[in-house]
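Here it is, the structure, as structure tokens.
With one protein chain held back, the other chains of the complex are shown just where they sit.
What follows is subunit A.
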Amino acid sequence: MSDALCGPSNALQQFKQQTSHDRTLQQDRLATRNAPSQGFRSADPRAGLLDPEFEAFQAGLPPSELPQYQQFQHQQPVFAAPSQQPAWASDFQRMQISPQPLAQHHNVQQMHAGPATADWAQGFREQMAHSAPRAQQSASSPQAFQQRARFGMPGFQSHFAQPGYAPEVQQSKGKEPAVEAFDEAAFERAFDQAREDLMEEADQVAKGVSTMDQFDVQMHSNHDMQDPGLPRQTAINEILQEPAMDMEQEVNQDVLHGETEQHQETQNNDDDALAATAQELLNKIEHNQTDKFKNSQFLGLMRKLRDREMKVEGDKMVETATAGSSSNTGQALNSISHSPMSRFNNSEQRPSPLGVPGVGTQQAMREGIPAHEQDLDTGRHIDGRDGQEVVDLLNERERVLYADELHTEDSDSEFMTTSPYYQR
């Protein structure tokens, strides 16, 4: 160790130190053994065989307590130690090195049956189903995520947060295998739960501590007034928890959400998320009655978002149209597709702006906007007409080719199409 840290050294030397240790055995023991397909190492069927014995040895248990050991004694009496040998030596001799006899007792099979993660997630899910049923309510669309995220971060939401400690537990780091995505929901719920606990804890601490900060005191009293404290906490947590969402999952959802109704639902959830966040913020600055805060445009915008007088369409903030312009179809669709899970079921108050059903809502909005005001970024939205040009082109080509074909076989195409012999 010492020569690694001081004195002349070169990269090769360092490298050698790293590689010359053979740690495979420890790693085999310590590493979780997943299905062999997940790693590049070939799985050693004997890996883990000795774990129970090793544990027992560590714990100082007499080897006779091991179930394997009993059978082992029957099978291999040859190894029975001469009695005069010291205890450790006999322990050593009794240790089972060869794989065959034990393979049947040991749970090798279990370990390799199916991806371990599945069971694991299942367990998680069952456990969490009781304690944290609310995580799924949060907005599920990437847009909602982004907006809430934006709200939260550089903006104001989290900056007004009380001294509650919200550690970033989950990070999305590059690509993960597809199998992992399966666990996300359970995972997030688990972290969510942990975070809530943490927040509550921090809250308790803060309650006791924050004597100096009037703002905090005020906020806590808000909490208390509001009630049991739990729903409010929940809202906070959801907002804080949003950033943990996985990028890839978003993309997947983006693809999935091509469907008409889901798209609508997404939109609704986005609005919900925004409104909730705005509400959150407004509650926090409620006590501030200075003129600046009263007249603030930004806070005015927040109020509008909260009251759903404004909403986000694509890349723009738009005034929600008043009742006159919304048609019945739009209304109906809106309320049908509105998720029962969402926290605010006030779809009546939120008429679809142009009453255009379907994927085209945003598109229609876009078209309603004068060309010079339109945002050029169409790539973000699912365009129903995407690829239509290509299709048209292909059809065109096909038609031309077909016509050519006809001409080469027989110049009289009219004859062909009218003739009873024409097989087509």
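Following the convention adopted for this analysis, a residue touches a chain if its C-beta (ideal position, glycine included) is under 8 Å from a C-beta of that chain, and two chains touch if they have at least 3 such contacts; residues count from 1.
Here is the rule we go by: contacts and distances are computed from a predicted model.
The chain that is not shown carries the UniProt protein name "Peroxin-7", picked from "Acyl carrier protein", "Peroxin-7", "NADH-ubiquinone oxidoreductase chain 5" or "Adenylyltransferase and sulfurtransferase MOCS3 homolog".
Where subunit A meets the omitted chain, the residues involved are 14, 147, 149-151, 153-156, 158-168, 171-172, 202, 205-206, 209-213, 215-216, 243, 247, 285, 288, 292-293, 295-298, 301, 312, 314-317, 375, 377.
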